[in-house]
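Every protein chain except one is present and positioned as in the full complex.
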């Protein structure tokens, strides 16, 4: 046992319904296991680390840390700052010209006397921290880095379930339970529910499943229009599954003719390759974010599906609805609160053993919860379209399962 | 007493969280007062009336009508069809060339043997029905038309509270309770919450008030970022109140400097005149809908505020969030269920007295609930910025009250 | 139309989840139909009427009357005072020796200038008011009395659904959803859920049905004891159905042997005749309340069933749980709020027509909602054990339907 004297916490990347609860769980666990261990939280992720700007976790914060489970987002703040994006760090005034952000960050950790750094973020956030540890190791500064896998996409190798994804699916389902009522605000209505998720369809599929659970619990009265057939999910399109547009358009035109509306759930990243190809063919520049990912907000597959399908299925009106921010900024539901706590409690255990890695249920180790070695952590895990509940759902909505598609990241 | 033998119900215009519950309340009241009275519901508003396409309300529907209170939207369907928009009716194939939609509709009512027509819609829906009654009266066909005032904008003269507006404010507040957590997903973040409402700021103001009630019930921990000051509503902009952009930008820049974020609630129609003026100055065509209203969806005041303000208050990132569809497509909350029933019960009473009008609390008659004479029904009632709770809210968030602005419709 | 100038409201008898909402609904309806009509509320039922002690309904109360829907009980107070129980009225100091309470009450109504008296109570409360009206009529004082049928027993001729009964069943079900977990706090456990209801088994049957809806929505894991068979309702005993004790004991012993527990729902009045017969055989005095009803609290059928059955089915431990007060003192659920408003809105309509009676869905008139003539109002309506959902439930739990029993009142 090599008990840390001082630990730091930082959150980074986009929001997910787990950041606040994860901060709360870590503070609560350290406080109940050994309140003598100092805790600081860097403000706005790596920005705060570079500037040496952090919250000191006072006794009052420790006593009231349970409040953090009731909030979404990250009270200590996120930012898209990446230590390897030197140009961006300079532009933001976080480092001087000629400085290496990684060196500045490392020095700050040493200056702050941090033994263990807990990062709550996506694969890029966690691997950036691992690089820091490696950097410091060369200067024999023993920094232990323990990551918690935050992403609503649930697309991190080899992690069975990432933090916040369940809540995002449940919130997206509740979002659609409201907006679906637009199905007959206009005859022959197409509603496109665009669900967040760059290159992974897990959230889209899980949101559709959660929404159909809500339909299972409703009572219907088709004689006066309360007909499950019109409230149903008619199509689920994920990047990992080939879409035979002609066949699907034919199937969905029949649905339109029958129930005068069509509701489809579409991954933000479904069909992106086709759209990007179309844009590049027209010589248009494809927008990318600080991490080099295609800036999906600017590329609008939902709108593209609306147009492509709207005409082919004879829709009179199209409504495109994005549940992204509503879902990802929510507070954690009870299942995620327990999953987060499972990981945070082990994270503190590992801190005492100075065991680095990303805490998660290791799919290559019988789903055992452990500190997964950083080198094995990778984003872009595709949604497995052979997952039983997905196969069952497609059958339930009469959609044939397309072939598996390799999604590029 | 001149008991009707057969009544018809139709819903029209955009959705609001009252249509389904209003249909249910009318069916339940007729059934419990006199089950011998036949009820039909025209499908998709005036479209169904023109085509003679309607649901017959069977004993099974009567027995299960309570289910309708659990759904949003309008199970019997809405459409934007307007009897006076002859060109549009012909284009939709609802009438032949040379036919007068009003005549076709009137004939259908006579053919269906309808004594009383209940219309649930905005001011244009209800006045269109009044015109029908006047038309039929000339041919001695005594059609009684009783309107129920559906609009989330709460902007109908002389009606104190329109149906569905309370629920829309509550749902918009819950929507923002999720997305506000984006306030620190990026340093110096501006979140623009764009609330539906063409030329009336009531829904924007009421949504802000409902959201602040949620803040009142939360506990805070500013020491670690859970600071009400960052979750607060920092500005509320409604069409009826002059906005001193320079003064507001100065005030909000100070908020940004202090809490690193600014959250403003903006009516869909706030500042539209300024935007439309800017577009017309640049010779751009202004998009309008079937009713001649400015098609707000195409004109984006939220985006304009984001840009105008973003620069003036030094925001680093702007997030524009629209709660419109989420709020208006929801099922009615308990307060609206009771308001709807108050009106529906009186509507049936008036039907027995063949008393036409729009049921509402008549602001020019001591707020008495009565069938308000059609000629006195007009849309475009401005939000009264001297309403005590609004004055109190502005004071609470440190925003000075601008002068009253006459809003053109 | 003979518009009242001043109306009075009083609540009496035991609590039911409708009194507060009924008061609120009446105040709201009078205020929205004609705010010039004065309203007073007699405090603690007939006690306040005899003492001339009442609340004046001020503008502030009218404006905030909606709050009343959020409370159980009766804010203006109930009491068991009965005008015909002269001895009791004297004992309570409400009238002097030699005074006739009915005369005192009538004089008070005249003195207060009340045109319409709304009574919210059981059959005895409402018929007492009818007697008052008849008394006043002889002195040509035109008092209109309009009763609202409050009882959780749902046992009033000829009223289809009394106010508060639905909520009581739902609350009783939620009560049992907690306490059922005692089923294995001890091996071979008998839980007797005693449900309020003097001589009518409707509430017991409806509570069992609502509880089984909660079971339908649960997921089970019998492999580790989460077995619906143990949480199930194993027996429902109502006064109107003959119980073959030997056969039921045999059936329930088999259940005990199989799932190590038995849960039975028992009407407070089930088997009371057998118990009372047993007490009178032993020369014991049977306790009665001010209305002459058997004071069920003192006679404990639940305990009697626990002993009678406990031995015959080999129970090791018996737990007797009464959900009565928890259920009857609750605020109204949404279904009851709507039923109450249906009746209150018509009550005000009738007040304008000076039409006396008890507002209810008249089972002898096709369930039409109307002011039912007082002479036809009678308590003691037995629960119809041939009701489809009851027959279906008995089949679902494997309990054979006993013969119909005439219940004495």
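Here are some notes:
So that you can tell them apart, the chains are marked A, B and C in the order they are listed, and the count of residues begins at 1 in each.
One rule holds for everything that comes next: a residue touches a chain if its C-beta (ideal position, glycine included) is under 8 Å from a C-beta of that chain, and two chains touch if they have at least 3 such contacts.
Given the structure is predicted, the values throughout are model-derived calculations rather than measurements.
Under the touch definition stated at the start, the shown chains contacted by the missing one in the entire complex are A, C. Residue C:330 is the one among C:108, C:154, C:300 or C:330 that touches the chain missing from this view. Of A:129, A:148 or A:337, it is A:337 that touches the chain left out of the display.
Contact between chain A and the unshown chain involves residues 28-29, 32-35, 66, 69, 334-335, 337-338, 341-342, 345-346, 349, 361, 366-369.
In the full complex, the hidden chain is touched by chain C at residues 14-15, 20, 23, 41, 43-44, 47, 55, 57-58, 60-61, 64, 67-68, 70-80, 171, 175, 178-187, 218-221, 223-226, 260, 319, 321, 325-327, 329-331.
We take it that only the chains that are shown with their structure count from here on.
For the touching copies chain A and chain B, the fraction of interface residue numbers used by both exceeds half; the interface is of the same-residue type. Of all chains, the one whose Cα centroid sits at the greatest distance from that of chain C is A. Mean C-alpha position of chain A lies 52 Å from that of chain C.
Per-chain CA centroids place chain B at a distance of 40 Å from chain C.
Centres computed as Cα averages put chain A at a distance of 34 Å from chain B.
Multi-chain contact residues of chain B, defined as those touching 2 or more other chains: none present.
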